[in-house]
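If you scroll down you'll find the structure; I have some questions about it.
Removed from the display is one protein chain of the complex; every other protein chain stays in position.
Letters A, B and C name the chains as they come in the text, with residue numbers starting at 1 for each one.
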Amino acid sequence: MTVEGFTVFAGAALFVLMLPALYRVAVGPTSFDRLVAVNVIGTKTAVLLVVIGTLFGRLDMFVDFALAYALLNFVASLAVARYLNRTRSMPAKKPAKRRTPRKKKARAS
Amino acid sequence: MYPFLIFFLLLLNWVAFSGKFDAFHLGLGAFSALVVTLLSQDLLFSDRKKSLGDRLSEAGRFLRYALWLLWQIALANVHVFKLAITGSGQAEIAPKVVTFKTKLKSDFAKFVFANSITLTPGTITIALRGNEFLVHAISEATAKDLATGEMERRVAEVFEPEVAV
Amino acid sequence: MSMDVADSFVGGFSLDLGFLAEASVETIHSGLSALDVCGMILASVGLVFFLGAAVGLYRFPDFYTRMHAAGKGDTLSSLLILLGFGLITLDDFSMVGWLLVVKLLAIVLFIMLTSPTSTHALMRAGFEDGVEPVTKGSSSKNTKKEGES
Partner (left out) sequence: MKKIALAVTVLTGILLLYAAQDFPAWGDLQSPASASPVSKHFIADTGVDTEVPNMVTAVLADYRGFDTMFETVVIFIAGIAIIGILRRTGADADAPALKRENEIAAEPDLIVTNTVRLLVPVIQLFAFYVLAHGHVSPGGGFQGGVIMGASFILVALAWDLPKAMDRLSVDRAVMLAGVGILIYAGIGLFSMLLGGEFLDYAELSHVLPVSREMARYHAMLGVEIGVAFTVTAVMFAIYANLSTRGRLEGGL
């Protein structure tokens, strides 16, 4: 088994292992599940970029891509998490179960 | 004093990024590091009263802590792997939410402690308000591990040797 | 993961991916050095851990437990795979090669710092939004269903 064969295998394996995460993105059930899965796929895409860089023999270029991708992935997941943390479920959808923010805070602390 | 330290660290960072040692690129690096220092040096090292010697020994202790943490992360992954793959692991899943108070004082120590909790076996920090931690543990055993307070002691040794028990 | 499976897998793709092989023929040498073997072992272990994370993401009962799989399986497997490929690329111990490893370490550090943070941020957002954690004895039907979040 050559280095090159292993690299192709690793890339393919990374891609195949992203599929369960993709299933989570599609199925949910909550939007947070989707976000976790998207986050995992994002991190692994950064790793996949390094694998592709090894394959093309230009890792010096691809590490920069990977770093930038990891950075933007962090910004994205943080943005969505903060957005969901600062807004609440719309009351129209399920008024009975909606807690007030104050009560939630009491429960969290 | 601290701005100079930050400038030096950023310059070191630039050399690692750039990998070019000609005068032109190093000059660009010095200029960039200067601009970044001016732009956002207030973000690093929030506690400016500590002396540089203290910082250095703190960094040394942190390195030792990081090695221990790396080992814990490896354990965490084996643990998750076991829970995910094996049938007995599936049965072991008994999530619970734990609250406890910490003795750590400084924000940065609390931050390191919270992220260490997240990285180690079966526990994730949900929220952190004042001295109170809210932790989600995936099984009974991991919740017990947390209750021993070993990690908190180690973090305290790194950042607040005077508080450490 | 058995090696012959991997070989046949690669072999099956070699026709389609022929251009990749051409592109990398000069840059990746054919022989296996000790470093290459170390790197391949590290990357394989990383892939195994990622398998654990992926299966956990699929099988765990609720959002919080899936978070455990995602937050942890992600960090160590990324670290191992990146370091593995760093070792594979580090052939000649030149300055450039070492700087490459330093950059890979920077990515690793970055992931180590950001992964628990985004895990925590998502966890907190979910908790404060009222997603019920599954506890012992209850089934996964307690978790919030689509459309309420």
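Note that a contact is a pair of C-beta atoms (placed from the backbone, for glycine too) under 8 Å apart; a residue touches a chain by one contact, two chains touch by 3 or more.
Model, not experiment: these values are computed from the prediction.
Although it is not drawn here, the omitted chain touches the following shown chains in the complete assembly: A, B, C. Summarising the interface, chain A meets the missing chain with residues 60-61, 64-65, 67-68, 71-72, 74-75, 78-79, 82-83, 85-91, 101. Where chain B meets the omitted chain, the residues involved are 6, 10, 13-14, 17-18, 20, 25, 28-29, 32-33, 35-37, 39-41, 43-44, 46, 107-108, 110-111, 114-115, 125, 128.
In the full complex, chain C contacts the hidden chain through residues 19, 22-23, 110, 113-114, 117, 120-121, 124.
Convention: only the chains that are shown with their structure count from here on.
Distance from the chain A centre to the chain B centre is 21 Å, each centre being the mean of its Cα atoms.
Here the CA centre of chain A is 12 Å from the CA centre of chain C. Multi-chain contact residues, meaning those touching two or more other chains, occur in chain C at positions 51, 53, 55, 67, 73, 77, 96, 103, 106, 117, 119, 124, 127-128. The residues of chain A that reach two or more other chains are 60, 108, listed in rising order.
Those residues of chain A whose C-beta lies close enough to touch chain C in the complex are 1-10, 12-14, 17-21, 23-24, 28-33, 35-37, 39-40, 43-44, 46-47, 50-51, 54-60, 63-64, 66-67, 70-71, 73-74, 77-78, 81-82, 84-85, 88-89, 93-94, 97-99, 104-105, 108.
Listed in rising order, the residues of chain C touching chain A in the complex are 1, 3, 6-7, 9-10, 13, 17, 20-21, 23-24, 26-30, 32, 36, 40, 43-44, 47, 50-51, 53-55, 57-58, 63, 66-67, 70, 73-74, 77-78, 81-82, 85, 88-89, 96, 100, 103-104, 106-107, 110-111, 114-115, 117-119, 121-122, 124-131, 143-149.
Touching chain B in their complex are the following residues of chain C: 48-49, 51-53, 55-56, 59-62, 64-65, 67-69, 71-73, 75-77, 95-96, 99, 102-103, 106, 112-113, 116-117, 119-120, 123-124, 127-128, 133-136.
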